[in-house]
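For this view, one protein chain was removed and the others were kept in their places.
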Amino acid sequence: MEPLIEMKEISKNFGGVKALENVNLTIYPGEVHCLAGENGCGKSTLIKVLSGVHTPDHGEIFINKKRYKRLHTQESIQEGIQVIYQDFSVFPNLTVKENLAMGYEMSNNKKLVNWKLFEKIAKQALETIDVDIDINEKVENLSVADKQLIAIARSLLFNARLIVMDEPTTALTDKEVQSLFNVISNLKRKGISILFVSHKLEEIFTIAERATILRNGKNVTEQLISELDTNQLIYHMTGREIKETTYESEFNENQKPLLKLKNFGLKYMFADVNLEIYPGDIVGVTGTLGSGRTELAEAIFGIAASDSGTMEINGEEAKIKNPRQAVKRKIVYVPEDRLTKGLILEQSIERNIIISTVENLLKKFRLISDNKVKNSVDYWIKNLGIVAKFPKRNVSVLSGGNQQKVVLSKWLASEPDILILNSPTVGVDIGSKEEIHEVIKEQARKGMGVILISDDIPELKQNCNKIVTMDKGKVISIDHISEYAMSR
Amino acid sequence: MKRILKTNEFYITIVLVLLIFYIGSQNSTFFSINNWFDLIRSGIVPGIFVIGTLLVLISGGIDVSFPAIAAFSMYTTTSIITSLDFDVPVIFAFVIGALIGLFLGFINSIFIAFLKLPTLIVTLGTASIYSGFLLTFIDDGQITRLPEAMTNLSKTRIFEITTDYGTIGIPVVFLITVAIAVLGWFLLKYTMIGRSIYALGGDEVSAERMGISSVKIKVFVYCFVGTLAGIAGVIHTIMTRNSNASDLLGGELLIIAAVVLGGARITGGHGTIYGSLIALLLILIIQNSLILLGIPSYWQRFVIGALILIGTGLSAIQVKRSLEKRNPIMTE
Partner (left out) sequence: MSNPLHVNEDKKQGRFNLNKDFIDKYGDLTLLFFIMISVFAIMAIINPNVFLSQGMMLSIANQFPILGLLTLAMMFAMVSGGIDLSVVSTANLSAIMASIIMVQYIPADASAGVTTLYILLSIVCALLVGCVAGLFNGILVSVVGIPAIIVTLGTMQLYMGIALVLTKGKSIVGLPTIVSEVGAGTLFGIPFPLIIFIMFVIFSYFVLNLRDYGLKLQMTGSNPTASKFSGINVTSITIKAYVISGLLAAVAGLLMTAATNAAKADFGTTYLLQAILVAVMGGVNPYGGRGKVAGVVMAVITMQILSSGLGMLQVSNFFKDFMWGTVLIIVLLANLFYNKKISKLS
């Protein structure tokens, strides 16, 4: 059979980040093809090259044998490629019906808006995936799941030859996922190809026929799903066997907890969280998107302060209303989104490292001491092995792993008692990933308490001594690592 | 219904109605035909500016060069027509004015759409260039004798009424403002380009992914604004029967204020023709009629400033509130 899509030797860099290096991808008509890999391995970037959002630095794309050096978004749409973007790509200021119908009508070269028709199209789109959303509501007022459903419904309207789904299930319930899978089967029957992107193994095994696996922006393998088992898939994605190493706290349990949450809650977000963090603990927190784990972390750090229950720090009751108070109480947080929340990309590596400790680097008259800054920056660059020759350059030139180490050093410099990390190894190469894990464990051994939030269960199993599972804003289990391993 | 209650347009309308009745109850001359004709007359040129500014704000940009464009087009158009030694129909003046505006708007769009420079700074710069160029290289920006065709149009009025004070009426050019408002409304509500402007202002990245060319839309928006400003310049000269550039310059910030008061957001994606026009009317009434309440005219600016801050402040708080409640995880 002739391939529908052939991407050859695609490379793409962002500043210092090599997102794709000579990646190949082939998709045949009517197949459900899975693009798999860990977070940050370049899946979304590859898709954006295919949809014309990114211009590749190198490589070529064939669609039905027609060769493109680069695609424009319109060309890609006209070639019958529809994409459900990971970030949904919806318009918050427009109504549901417009979000659904506008792109479709534009691709039909309509110049005028027929609102009646818009309504009809929108209703029909929602029917195909069997959901009920008020089509006159503005999208900014919808829940995350509804936004994702709209992104899905929108792509199904088109007479597409290939529908690309970039992690389309992150916010969906099991029932919604099931109905999406039914839709995919129907599409396949009609001869439409699906490129399904996921790092969730169950989904891959349920729906896909063939898989292309990426690791660190490079091809690892392309195989039929039937020829793969779970362990092999994990091996291809992560580049290592599941090691049975585990982490145990070396501190005894009779100590005072560093942090104690009692019935901790935040309206609409999470409730009744009871949790104790002792010196030496690395507590893993897991749960789906929308389980409240990020909100919990951000409440501890004071981004959106909790409004019920109590928090004790070193046995003393404390109220933390903003991040500054948290930092003062020696609680720090590495956010999930490194590029917009963790780092200030337009500023230098040096400034990003010293930002939280600059008050300790002053001389007379509160002037910043260049010497102290240099010493501190040099120390952290060396200590965490950050590959950065020129600390005065923008932090955006660094690779993902080095960027994350900059975020870490910013906080380690402030000598925290509690370190909260939200998906700290997403978009980080394997080498740096292990280095980051080592740093975390080393800090814990020195008596720090760590909360490690992650989707990556093997990561948690290898690095945590306790694992908390959250769902819909509640803690559903807290297991010691040995019990956790058995329960799965 | 609940949705309407949440809009800026709704609140502005309420304030406007209350103000109208209050001023009217204090001083009945407010309801006189004369006063309303004055109000309408003073809104003809700003009305056009408001439509253009609204489009720019919806697209996520800002343009402070439209008064300079209007002045440029006004002066150049009258010069060209005066220099012709044969009579031309007045429509010619509008076509020339529109073309000049289109050209200057296109220059703006080169910097904004193609080179992606910040819109405020670019239009500050081009506004200086346009008005400086006009006043230096062309003349002092004043023409006192208008071509005949334009003078004739300036005397044409609709709804002529004879009152104790003499015959009054609305200049016929008011119909142009009305036509532009209707055109703007249709464009924004019923054309794909109009909806694309909203989409672009809402989320530029998503718009590009959907196949909307942000370059094309921005070129369209700034050219459209330029064209409107060009026409407004010609109307201004017809109404005042001379061409004095300094009349127009300097009014840009108040026009932007009106559009923002009417519900447009500086961050893009929001705003309606109705809201902008109603807010403009509110500002015009404050400027023209506060005096009927016995409030001296030097209070105008204070009131307008306070209105802008209260109006935008309330909607900012509203947005914050709804953000807090957004995307609940737990269903209770």
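Think of it as A and B in the order they're written, each chain with its own count starting at 1.
We adopt the following convention: a contact is a pair of C-beta atoms (placed from the backbone, for glycine too) under 8 Å apart; a residue touches a chain by one contact, two chains touch by 3 or more.
Source: prediction; values computed, not measured.
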item: Residue of A:G59, A:G103 or A:G342 in touch with the missing chain, whole complex considered; value: A:G342
item: Residues of chain B in contact with the chain not shown; value: 62, 111, 115, 117-118, 120-122, 124-137, 250, 253-254, 256-257, 260, 265-267, 296-306, 308-309, 312-313, 316-317, 319-320
item: Positions on chain A where the hidden chain makes contact; value: 15-16, 303, 322-324, 326-327, 332-333, 335, 340-347, 351, 355-356, 358-359, 361-362, 365-368, 389-390, 392-393, 397, 410, 414
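Simple rule for what comes next: only the chains that are shown with their structure count from here on.
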item: Distance between chain centroids, defined by C-alpha means - chain A, chain B (Å); value: 44
item: Touching residues (chain side chain A, partner chain B) in the complex; value: 51, 53, 73-74, 77, 83, 85, 89-94, 98, 102-103, 105-107, 110-113, 136, 140-141, 143-144, 268-271, 290-292, 295, 304, 472-474
item: In the complex, chain B residues that touch chain A; value: 3, 189-196, 198-199, 201-203, 205-213, 269-270, 322, 324-332
